[in-house]
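Excluded from the complex is one protein chain; the other protein chains are retained at their positions.
Read from first to last, the chains carry the letters A and B; within each, the first residue is number 1.
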Amino acid sequence: MDEITPGAGLGNGVATGRQAATDPFAAFGLPVLGLRDYWYPVLAAWKLRGKPKKVMALGEELVLFRDGQNVYALDNRCPHRGARLSLGKCQFKATVSCPYHGWTFNGAGECVAAIMEGPESKIPGRAKVKSYAATQRNGLIWIYLGDGTPPAFEDDVPNLIADRSTFFTISAWTDYACNWRVLADNWTNEHHGPYVHGNAPELFFQPVPPFNLTLSVVDHGNGRSMGVRGEGGINSAEFPGLGSFPPSKWHRFMKPHGRGVRGNWHETPAYKEHGVQTPTQSRLPGMVIVARPHAEYFLIQWLLPIDANNTRLFNINCFKRMGLWREIKDRVHYALYRGWAHDWIFSGQDKKVVESVIIGPEMLSRTDVGLIGWRRFVGRHAHKDAP
Amino acid sequence: MDEITPGAGLGNGVATGRQAATDPFAAFGLPVLGLRDYWYPVLAAWKLRGKPKKVMALGEELVLFRDGQNVYALDNRCPHRGARLSLGKCQFKATVSCPYHGWTFNGAGECVAAIMEGPESKIPGRAKVKSYAATQRNGLIWIYLGDGTPPAFEDDVPNLIADRSTFFTISAWTDYACNWRVLADNWTNEHHGPYVHGNAPELFFQPVPPFNLTLSVVDHGNGRSMGVRGEGGINSAEFPGLGSFPPSKWHRFMKPHGRGVRGNWHETPAYKEHGVQTPTQSRLPGMVIVARPHAEYFLIQWLLPIDANNTRLFNINCFKRMGLWREIKDRVHYALYRGWAHDWIFSGQDKKVVESVIIGPEMLSRTDVGLIGWRRFVGRHAHKDAP
Partner (left out) sequence: MDEITPGAGLGNGVATGRQAATDPFAAFGLPVLGLRDYWYPVLAAWKLRGKPKKVMALGEELVLFRDGQNVYALDNRCPHRGARLSLGKCQFKATVSCPYHGWTFNGAGECVAAIMEGPESKIPGRAKVKSYAATQRNGLIWIYLGDGTPPAFEDDVPNLIADRSTFFTISAWTDYACNWRVLADNWTNEHHGPYVHGNAPELFFQPVPPFNLTLSVVDHGNGRSMGVRGEGGINSAEFPGLGSFPPSKWHRFMKPHGRGVRGNWHETPAYKEHGVQTPTQSRLPGMVIVARPHAEYFLIQWLLPIDANNTRLFNINCFKRMGLWREIKDRVHYALYRGWAHDWIFSGQDKKVVESVIIGPEMLSRTDVGLIGWRRFVGRHAHKDAP
């Protein structure tokens, strides 16, 4: 599955007949199956219980299992005869046993028993499966998908996630039928927003955000993240002979608030108190951090490449801890409104367009500056972390 | 999908293991994905409403959209970032806009606005998608699937369709899970009829039509159509040691009428008044015209290659206009009987056999003269229309 199937997942009754003739990402060095040597979220923690569980990540098939709060990730194939460990069970504490002959592996991938050969067997100590560092944080299972020594979790993921004393998080996830690079592109380009999300509940009672901005890429200088600064722009336009955008609607009467507001970013608490350089930050290995000016809420959208044609998206909502009553309010607000309005409706609008993309030749323009910047940034910085 | 999948569409739980080792059509020059540079019906007109719609034709993915009675067909892939235009909307009159950033194309495939870049954008006038001539006639959407200047619709399609003052039409359609060439073969060979359609309602109360005819190909001399003349033949036979065909049935007592009748074609109104040279005419780019002797009704079966393994068949029933009461009678008769008896049951019998064909080596015989003539005719005349 390291070949791109155009239109995979669209559920078309009839295949498209279209081949991805060229891969515009390849020129920038963006691999089809995702960037290795990073921590990734892979699964909601509550989905891993007493039984081993298969997950796909970066085109590989892994098995997860847990011992209380400790979680482990191994290659899913038993080296003995090739059976899937994920169909086995956690026979002994902190191990997974192959369903076929009970070869039993600990979290380091070491065979600690070959049950059907008895305790005298010579297999333990010889057999081994590849293991991956894994941890459970923020209600998610995270795996270091790489081959060398993993960096500390706290050094590799944003503070918003790692620093649980300052922020708490609520996460949702969805699988997208597209290559990860098409989804990451979507985040570096402010210009689809007013068009794709024009009718999103979050923007319903306010003008659409500006478009036709003049963009410049802001390298945050940390080797991990960059942003795109937009200046100028317009909120509506008349297209001669065609009509106006956005179409006038009865509900567009309010002043901008929330996402719709544009002020001087350098005057915001987000910048002044927290040093957030740009309202959105695209970050390796494939995420976007969306800041609010007041810096009391951040949204992290973090993708996990599943295979060449599928990507899992985690929406990690980060709320600043501001006392018990505020936390209750934030959780109720998420449950009743934000989870629906953003993680379901707003993200669903992106899902529709990115899943519709047929990878091939492109015609980029001045409003694609952010996307070009991102692709270059990845080509330059991937695998060379400086957290 | 320009590779033939044997048995595709048969819904077998288990794949067949059989490969199409040889393609007997290739020797005659019949392309897998259909003949280009012809008008084809692609969709019932009522299925195209205010939203753009995807269709597959000749292995290509197109988007249709309409402005009142004007219909347009473009390549479905936006040149900007590759999103499918068919998932966009008709934002402005007589245009389709890409769902991602609102690049807007008119029916000629010219970009007339890049909405997210505002009215000053340099993209319009530069970006372009391939467009196809399209028209709405006889309740169907037609596209000229070719690359050069399209001939006038009236010059390319049979008069039965183009001349709406003399004929009115009622159309039905079905998708076949077979390559188009297998379906076209089916029309040039009278000899499957008595066998495949022996129990069709149309032939129920009459003898089966003759078989074992002596065939000769009749080139109509117009570069577009040919027919097959059958002479002699038998209506039943005793096969020594086996039994008789057709098996005697209680309902075979009536004299032939309708399709069962065989007279001297040159005495019929169809020939004398309308110059119809043969009762069935196989015609480029892939259709058969079945005439009745009285010339008051014709059936056109017109195929649209979807991809290598799927073909859409339009049954276009052409009725001579003979006054209001006769039209009402014809429409009621179609609704109550003919639509069911022919377009559903009779065509369904063909569907079953052509979908069962595994393309590969053949052993043609004297009764396949029509089929050989058709394949040769296509090889000689395709792309060189003389309407």
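As a convention for this text, contacts are C-beta pairs under 8 Å (C-beta built on N, C-alpha and C of every residue); 3 or more make two chains touch, one makes a residue touch a chain.
A quick note: this is a predicted structure, and the numbers were derived from the prediction, not measured.
Residue B:I234 is the one among B:A108, B:A152 or B:I234 that touches the chain not shown. Touch with the chain that is not drawn comes from one residue among A:M116, A:A152 or A:V332, which is A:M116. Contacts to the hidden chain, counted on chain A, fall at residues 1-2, 33, 56, 59-61, 77, 79-84, 87, 91-93, 95, 99-102, 104, 112-123, 126-127, 175, 306-308, 310.
Where chain B meets the missing chain, the touching residues are 14-18, 185, 191-192, 194-196, 211-212, 234, 237-243, 245, 352-353, 356-368.
We adopt the following convention: only the chains that are shown with their structure count from here on.
Centre-to-centre separation between chain A and chain B, using Cα means, comes to 47 Å.
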